[in-house]
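Then we have chain A:
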Amino acid sequence: MTIKLDARIPAGPLAEKWDKHRFEMKLVNPANKRKYHVIVVGSGLAGASASASLSELGYRVSCFCFQDSPRRAHSIAAQGGINAAKNYQNDGDSVWRLFYDTVKGGDFRAREANVYRLAQVSVNIIDQCVAQGVPFAREYGGLLATRSFGGAQVSRSFYARGQTGQQLLLGAYQALEKEIVRGSVTMYERHEMLDVVIVDGRARGIITRDLVTGEVAAHVADSVVLGTGGYANVFYLSTNAKGCNVTATYRAYKKGAAFGNPCFTQIHPTCIPVAGEHQSKLTLMSESLRNDGRVWVPKKKEDCGKKPGEIAEQDRDYYLERKYPSFGNLSPRDIASRAAKEVCDEGRGVGPGGRGVYLDFADPIARLGEQTIRERYGNLFEMYQRITDEDPYKQPMRIYPAAHYAMGGLWVDYNLMSTIPGLHVVGEANFSDHGANRLGASALMQGLADGYFVLPATIGDYLATAKPDTLTADHPAFREALDGVQARTARLLAVGGKRSADSFHKELGHIMWEKCGMARNAAGLRQALEAIPKLREEFWRDIAIPGTGAELNQSLEKAGRVADFLEFAELVCTDALHREESCGGHFREEHQTADGEAKRDDANFAYVAAWEYAGDGRAPVLNKEPLEFENIHLSTRSYK
Partner candidate 1 sequence: MKVVLHVWRQAGPSAAGSLVDYEANDISPEMSFLEMLDVVNERLIVRGEVPIAFDHDCREGICGSCGMMINGAAHGPMKLTTACQLHMRSFKDGDEIWIEPWRAKAFPVIKDLVVDRGAFDRIIQAGGFVSAPTGSAQDGNAIPIAKQAADEAMDAAACIGCGACVAACPNASASLFTAAKITHLGDLPQGQPERMRRALAMVHQMDIETFGSCTLFGECQEACPKGISIDTIARMNWDYLFAAATERQGAEVGGTG
Partner candidate 2 sequence: MERSGLRRFWDSSVGKKIVMGATGLILVAFVIGHMAGNLQFFSGPARFNAYSHLLQVDVIELTWLLRVTLLASVVLHVIAAYQLTMQNRAARPADYVRREPQVSTYAARTMRWGGVYLLLFIPYHLLHFTTGTLHPAFVRGEAYGNVVIGFQTMWVALFYLGAMAFLALHLYHGAWAAFRTLGIARPSNDPLHRRLALAIAVIVPAGFSLLPLSVMLGFIR
């Protein structure tokens, strides 16, 4: 089995591709649309917006989420903003600039055509959300307000206080609920997808487990859409919600969907540092804080134990401003994270364990007044105080990088279809548009672009080729997948070991963070690739899951997800080991310049690594999609 990677990028000038493509794609007759059933897995920004939009077009949609309500998907936690090339500020923004910033921010590892389309539809997203009643921040004149984000020198991020993700998700959720009550979307809450079913080479349905009753069931459709988010929880401690997992995309991978660039993971620079060993997750402090806050550590190791106020101005190292004078504190995430790690590795970190740097608001408070800062960041400051018991108005915040986002994901073509015909992937779940590093406020943009505007247009092109038929869940492929899921659940429950899924997850996370985190090297990755299979074996020998499979059993849910992470982690490390270059979030210590900057290798690695499953116990097969840059000159990324 070899996969043929065809990105199906339309020919023609960059700016005309999407328009031309929309004209060239086949359409489904409005009267025929209701004959098609589309399954959407996940109800975050991408999943909810896709479900609502497909339903509005006339398709029958079933939407699945593991949470108790679609409104709780983790998109809700995004704080800072959503980018759009509106140029309302007249500060020189344009579709082209957003396109350029995104490709450059991604360290030239994304597809030009996809990113350009993303920048084009970004403006429609804002309009759509405003029409839905999303309460974006406004200026006194009643017009939309924007702010700046890392990696950009224009102000193009629209926001709703520090709860932009929440408000955008509620907009999509409300649109979804509107379609549910109309009867054209069937919502399945507290359902987890455990397999995708392929019939005659096409994705034709999924197997789910009802998390309340434990019932395993098959669902048939004409196309399956995965909007199941990212896999940053492979690090255990991350800014992701506890429930975020790789199961849906990993199951699809095992059924033949290629996995693109799994080693491209983003470590977010501004999170609250780890406080103790029982820490269950890390909390992000919006990147927007870096608009005003200044990042520093003491110049001398000896000062690290002192209170920040006792360290004189000349003894402070504002290292981002020093190293990257033109972007300063607004340097992109990968660069800011690595710089923080560097100063902490030098022994100049602050706080417990020396794993933290200061994010200081003393200057802006003195300049703008406490009230202005309170208006801009009040809820973030409160959150910080609640978690750390320290008052950021009086003393600098302590921050440290944490795993946050997965640029990697299932490989998709220009139509967002994976290598399995009929299996579409949207939002963070696909390998998508961010290359090797995502810029702030771009995840919301991409999720909604995929769900509102791209997929609803492209899915018709596929469905027009898939005539409605009478397939039912009695088909042998469904029986087989169903039996497989039940057997796996039974196998998990039968182990009867002594260790919790969490304890294995923590151990895996430790391996991944140490060996495949902010900086990676061949020796460490090889160690990880030895340690992970051993841990996996131990998992299947010693996992403890009290209770049964026929009830709400959170231990069982967790164990199933950790089992998949234990396989998937190997894929991440394999990819990281093979990519002998540093780019974006993937920093290989062997490949750096004399002053510690990432050294990209465009001659050998300007491609998407699309990994193909080759069977258990066999090395995955590497497929390459070369990246061609016709409109942007490949340059060394510099924010100096």
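Methods note: a contact is a pair of C-beta atoms (placed from the backbone, for glycine too) under 8 Å apart; a residue touches a chain by one contact, two chains touch by 3 or more; residues count from 1.
In picking the candidates, the idea was that all candidates are chains of the complex that A comes from, given by their letters.
If you're wondering where the values come from, they're calculated on a predicted model, not measured in any experiment.
This complex places one of the candidates 1 or 2 in contact with chain A: number 1.
Against candidate 1, the residues of chain A that register as touching in their complex are 49, 52-53, 56, 67-74, 76-77, 86, 88, 124, 126-133, 135-144, 158, 160-161, 163, 166-167, 170, 173-175, 177-178, 180-181, 187, 189, 212, 241-243, 275-276, 278-281, 283-284, 382-383, 386-387, 389, 452-453, 456, 498-500, 502-503, 544-547, 551-552, 554-555.
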